[in-house]
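This is the structure, below, for whatever I ask next.
A single protein chain has been omitted; all remaining protein chains appear in their positions.
Entry: chain A
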């Protein structure tokens, strides 16, 4: 089986509002990927697309828009788990001989009207049994989860604040981040309430943007003469604990042991971690579920360990994460993968994690009714090590 390379981490800089459709953002990302690599677009034979607001234009329609003739197309609609899912499906396609060079791209425009519609109708259960309870979308769900986590384990608002503040420091070096100005604990604690106990800085700023990368064989990557990273292992899970009355675990616990066993490394070997930070409570659940600390102690972990790029602890969401960089629809789940590739090939948008060789990236998505259904993770390694 061919060895797999991931390369060409690409970001189309985010905007708070955009009149451009999601397909435009995805196309801009494809253009950046090909021009950055000196790759003709007819050398791409696979396309995996993730988008919240694409409407009827799935991957096949986009292939026509972009003038691509492909041997493999895939629509990956798994919210914040989409990037890792797209990566896994691209790897399978290449190893099965269905494609050789796959572009994985997520992009979304942003208009207030479309955003509200997406939130109200994200799933049939959400439309009927969440949205009528105050019209708050995922803020309602994650407020419930955050309070349950605080009351169950003893986390304080300051603990969530530590995540937001550290990520803002990481974002302060990233010229693409929507929010770069340092955040103080005072500002965090006194921000306006959104859905108690969530306040302004606990909620991702929605925006327009695109993220993408290329998956191919190591042979092809070397021929292109560009740096690449390898995937040591990846896993995904859907609907892990349906009987938990308030979600205090994602699906990471379900596959953690197999993930590390397959990668032949452990959480302590990681030089950084990129969590899916739609709300800070989920970063705690990911640190716990992925074995960086015990269940219910993620908030204590961030009291003891620096999360900044150069703080000597465990650098987390090294470009600022979605909380500071912005959440461009389903591109939000791609941010961590794209930033991981950048860190491992030594060209981050912001600060470089010193001697970054191994990184873990996690995804979480598809909030249905009162919980997120999809969890995913991948361990990536610099190719020359």
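Definition applied: contacts are C-beta pairs under 8 Å (C-beta built on N, C-alpha and C of every residue); 3 or more make two chains touch, one makes a residue touch a chain; residues count from 1.
Here is the rule we go by: contacts and distances are computed from a predicted model.
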Omitted chain, identified by the protein name its UniProt record gives, among "Peptide/nickel transport system permease protein", "ATP-binding cassette domain-containing protein", "Lipoprotein" or "OB-fold domain-containing protein": "OB-fold domain-containing protein"
Residue in contact with the excluded chain [from A:69, A:95 or A:116]: A:116
Of A:5, A:106, A:140 or A:293, the residue in touch with the unshown chain: A:140
Given A:71, A:124 or A:184, the one touching the chain that is not displayed: A:124
Contact set of chain A toward the excluded chain (per top definition): 116, 119-120, 124-125, 128-137, 139-140, 143-145, 147-148, 151, 192-198, 242, 245-246, 369-370
